Structures are given as C-alpha cells and as structure tokens.
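The next block holds one structure in the form of structure tokens; read it before the comments.
A protein chain is absent from this complex, but the other protein chains hold their places.
Moving on to chain A:
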Amino acid sequence: MDVTLTVNGVTRAATGITPHTSLLHWLRREGLTGSKEGCAEGECGACAVLLSRPGEDGGTRLESVNGCLLPLAALNGQEVRTVEGLGTPAALHPVQEALAVRGGSQCGYCTPGFVVSMAAEYYRPEREVTEDGNGFALDAVHGNLCRCTGYRPIRDAAQVLGRPAQADPLLPALQRPAPGPRATRLTADGATFLREETLQDTLRVLQEYPDARVLAGGTDVSVEVNLRHARPPLLLAVDHLPDLTGLHWTPDTLEIGAALPLSDLQRRLSGRVPLLDAWFPLFASRLIRNRATLGGNLGTGSPIGDSPPVLLALDARVVLTSLSGEREVPLSAFFTGYRQTLRRPDELIRAVRVPLPLAPLSGFQKIAKRHLDDISSVAVAFALRVEDGVVRHARIGLGGVAATPLRALITEAALEGQPWTAEVAERAARLLSAEGTPQDDHRASAAYRAAMLGNALRRFHGEHPAPGTEAPV
C-alpha cells in the first residue's frame, strides 16, 4: 500500500520508507530541510511541523507536533505544513516577520520550530485579540529550546502578533475539513505498520500478534525507535478509533478515551476537573500534549509518568478491552512492577474512568530541575474531601518514588477521620516522607525526594488550611 501525504498543499507519495521512518527524516530526505533534528525525543521542538486535524466546527485545526516523533506511515492521507509552507524570504509570514525584525533568531537552527509553534498559536481559533493583549498563550512555545537568544526577543515577537488578515492565504484551507487518519498497512524492512478500520479488527490483530506495539500519539514509542533503536516488528495504530477518543459524562462517572490527545482533553474538559487542569501545563509541552494520550502514559507503566499520580488521586479505573470482552480495574492495582501492568498482551486500554463527584480539595505538585517541560523527580497529587473540618476522604498519588506509581496508603489512612489541622498535616507529612522507596539518580537524591513528599503535604495544607484559618501567602 502506498503512503501519501500532503505537504504544503502538494500531495506526495512516500517511497522507500519503513514503518520506523519518521516524518522528519522523510521531509529532510525530500529536500524540505527547514525542519531540523535537535534531539530526536521531542524535547527541543526544532522539528516542529503543523498537522491539520479535523476541528470541532467542521474545519481544520493546525496543531504543532514534533516531526521526529511521528512515524510517517501514521500520517497516511493526512496534511502537514512545514516552515517552508508558511512564507519565503521575499514574502515572510507575519510570524516570520515578527521574529526576524526583533532579533528572534541568532544561529537560526531552532527558529523554524519556533515559527511553526508560533504559527499554530497564531491560528488557534480560541485565541482572542483584544485591547488588553493578543491572547498569545506562551505555552505554545514551551516545547521549543533556543540556546542563543535567551528567549526575550521571541516572547516579544509573540506578543505583537495580531489576528490573521482576511487575505491570509491559509484561511480558506482552514475552513475545509482536514482529512483524518486512514486505514493503512505498510510492510518494509521486516516490519509492519498497521491501522485497522475498526476496534474489532484492531483487537483481532492484537490477539493474533501479542507482541504488537500499540501506537497512539507515538511520543513514547518513537523515542525508543529514535534513541534506543528499537525496531518493533508490528506497530498497531489506535489513535483513530472512536471508542478510544471519546469523552463521556454520566452522573457518577467521567469516561476519558485512552487515545484522546491531552490537548483535546484539556480543551473539552474546559476546567471541569481542576486537578487535571492543574496538571496539564506541567505535562511536557504543547507539542507533546497535542499527541500524547492517557492510555500511552499509563500503558508504558513508567514510574515517572505524570498522569498516574493525578489519576490515582482521582481514584481512576482503567478500562481494558479485548475480543473476550471488557474489564475495569482500579488504577491503584494496575501497575504490577517496573514498567509492568495488568494489561494482557491481547488487551487495549480503551478508557479511563473517574468517579464523580470529585473530591473538592485537590492539588498537583511536580518537583523537577526545570519549571516546565521536565521529567519529575517527584510528583504528588492530592484529592481530599473535608467535611466539618474533618478529612472524610483522602487520596494521594505519588510518582518518582518507587518502581511504580503508587498511592500513599499509610498517609491517606492517617488523614482520614482526622481534623484537617496543621498538626495533623505535619504528622501526615512525616509519614508521607517515608512512603515509597526513593532512589538516588541524576535527577535527584533519595533524601531530596523523601523531603519533597512531606513538603508537598505541608504546602498543600498551607494552601488549603482548615476553614477559618488564613492561608499564609
């Protein structure tokens, strides 16, 4: 089967590719060398391109994604736009112009990626230009690294961008619906990329080939392909399946599709789950969130993934599906060992269910070397219900302190039934410091990790003291 792709408005057949060929490598081989490889793991954004995705209004959303993390075959039939498709030296795009005249580029190597990330934000339909500002959300560029400028001129360029002009040549294309993922089979170099039409067919493949590597956004699998040279023989795409990309509310449950990209989830929740809202901005970068999914973050079973602590605090349950039916397991039982889970090889993580109503008091704290777009040394999520000054329900999810994400069961038990006072919090903080089995590594020492656990609770209490006491600022 041929893989075709529309790049900057021109449809190209991709030849000589394998299931492991990334969009970035192919673009560069095609002579579109504006997109660069800076890290090959979605940290620097030099490879950013615009992916056209079907918008909720029937048109097209331009989303910035890391070209290094997208298997080309996964984009069969879809449309991308690269930096070359935005403007030329003789006719700069407004984003390009704003960066160029303000000293936004020095060596220029990261610049195409910044242009792309900024262009995605420039066209974001929800961005509102008012007298108070242009609505440019700087998190659009938090996944782009620049080693030369110190970022100030890039920020300034972002903040002067107006709304797209009526004559903007991209606007007509944004009115048309973008093509979505298409059923695909590509076999080359001893490996196969497969995207089946339906969930049933996908599950059938999974039952037949238990070694298949399930691919949603690709932000984790592709890192293994790029950096560790993993060459999974079967990549099975699930990102297009409606059963995996829904969002459903019932009076007692919120069900989140396992393959719903986090940016979509954030937009569609629009603040209704405050704990998730506190978490989204601290999870990688927008470039990653535009592809990454809860299913992927849970399925990989990493002890330092940031969604498990949050979902543990939300008492979430994991919905696993296979040809033999569906089962639901509590997330707290899902992780069985280092990068091991309860998921059987023939099962897919179909959804995550969060019980309602939510515990009213919640918070997420991430300790890392860098404020944004870093991997946690420690991540702690709290969800408490305090009634009449007494803790009636406590859930604390932890990441980075054991071989798996875990709940702080001892601390939870010590809190439940107790008054929500500074003394109780302090006693609980000491217990929390001793939960898990933190290790020394290049991110942090074990002692620091332990200290951060206790301090997370001290801070959480400080920010949410018992009614009647004042929060120190």
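In this text, contacts are C-beta pairs under 8 Å (C-beta built on N, C-alpha and C of every residue); 3 or more make two chains touch, one makes a residue touch a chain; residues count from 1.
Following the convention adopted for this analysis, contacts and distances are computed from a predicted model.
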Seminar exercise, completed: Name check vs UniProt for the chain missing from the figure, options "Amino acid/amide ABC transporter ATP-binding protein 2 (HAAT family)", "Spermidine/putrescine transport system permease protein", "Dehydrogenase" or "Sodium:proton antiporter", returns "Dehydrogenase"
Problem set entry | Which of A:55, A:77, A:103 or A:179 contacts the chain that the document leaves out | A:103
Exercise. Looking at the whole complex, which of A:19, A:67 or A:87 touches the chain that is not displayed?
Worked result: A:87
For this session: Looking beyond the chains shown, say which of A:58, A:125 or A:150 touches the absent one.
Result: A:150
Problem set entry | Positions on chain A where the hidden chain makes contact | 18, 28-29, 31-41, 43-44, 46, 82-84, 86-89, 92, 95-97, 99-112, 115, 138, 141-142, 144-155, 189, 223, 227, 229, 367-375, 377, 426, 429, 433, 441-448, 450-452, 454-456, 458-459, 462, 472-473
